[in-house]
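Got a structure here, written out as structure tokens. Questions coming.
Only a single protein chain was left out; the remaining protein chains are all shown in position.
Coming up: subunit A.
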Amino acid sequence: MAATSGVHDLSSEMEVDAFRRLFPLRFHERHLLESIRPDGGLLEKLETQPLCLTMLAAIKMEVMTPTVEAPEEGCIGLNKCLSGMIDLKELCLVGGKAAWMVYLDIYCLDADGALFDAALLSAVAAFSHCKFATVQIPVVSLNDDGRIVLVSEDNGGAKKEKEPVNKDKRKLKLNSVPFSLTCILHKDYILADPTSEEESIMETYLTVVLDSSFQLVSFNKPGGPGLANTSAIQKPTDLVTAELDSGDCVTLTRQRVKELQKILNETISDMEVD
């Protein structure tokens, strides 16, 4: 075709960077043909840590009165993905009167694509840390007015008539931890873990969230210019040979889950040693 050959001629004269900015889609498509990505990584190779993407997650806990519908439960002020992970009943202090409300703040320090994956990972990591850290759910007791008050060690001289409501600093128990992977679908290619440059050009993405027992927590494809075939989502596997074709989103997510679990466990155990 005349148009593309014109571009190819131009590209041989132009610098790579200029070509990248002027014809971003063609730049990426030429890489796709060779099955590599501009930064030299393979199409389906997953970066074990998101390259230039850093997030910070902090958990704050505050005492609140629980809702009327769920007097035995605490509350997590956010996402549906995480609600399967923590048993809300753990957060209850005094049935019907007080429970922990967990605030999760996530700060994005450096954004380079696939924000949801990184945010979920950092939230999960923060909750796991909550489990092992020495500063856990602090000990509190019920005051005279019926208000919850923090019991500190300096209260040695004060009268200790009130029994602390939760004597031992409990750890937060996590059930099944979700991990996610965002993939971009472009024509017949699947790009895993896109950078923000790739995201801005190729607009069809989908996010698969699997938990540690490989149950599907969420499969999210919010429209976008391309269509998703079921074969792109998951290719049927040949049970006889038990070979998993790596070219589909769910298998990629499974690999990602295993890698992330390993990394998370290593990191947490390192922190525990400190």
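Here is the rule we use: a contact is a pair of C-beta atoms (placed from the backbone, for glycine too) under 8 Å apart; a residue touches a chain by one contact, two chains touch by 3 or more; residues count from 1.
Operating definition for what follows: contacts and distances are computed from a predicted model.
Set against the options "Exoribonuclease phosphorolytic domain-containing protein", "DNA polymerase delta subunit 4", "AP complex subunit beta" or "BolA-like protein 1", the UniProt name belonging to the omitted chain is "Exoribonuclease phosphorolytic domain-containing protein". Contact with the chain that does not appear here is found for just one residue of A:Met202, A:Val250 or A:Leu264, A:Val250. Note on the undisplayed chain: of the listed residues A:Ala119, A:Leu181, A:Leu210 or A:Leu252, the one touching it is A:Leu210. Residue positions on subunit A in contact with the hidden chain: 80, 84, 203, 206, 210-211, 213-230, 232, 234, 236-237, 239, 244, 250, 254, in rising order.
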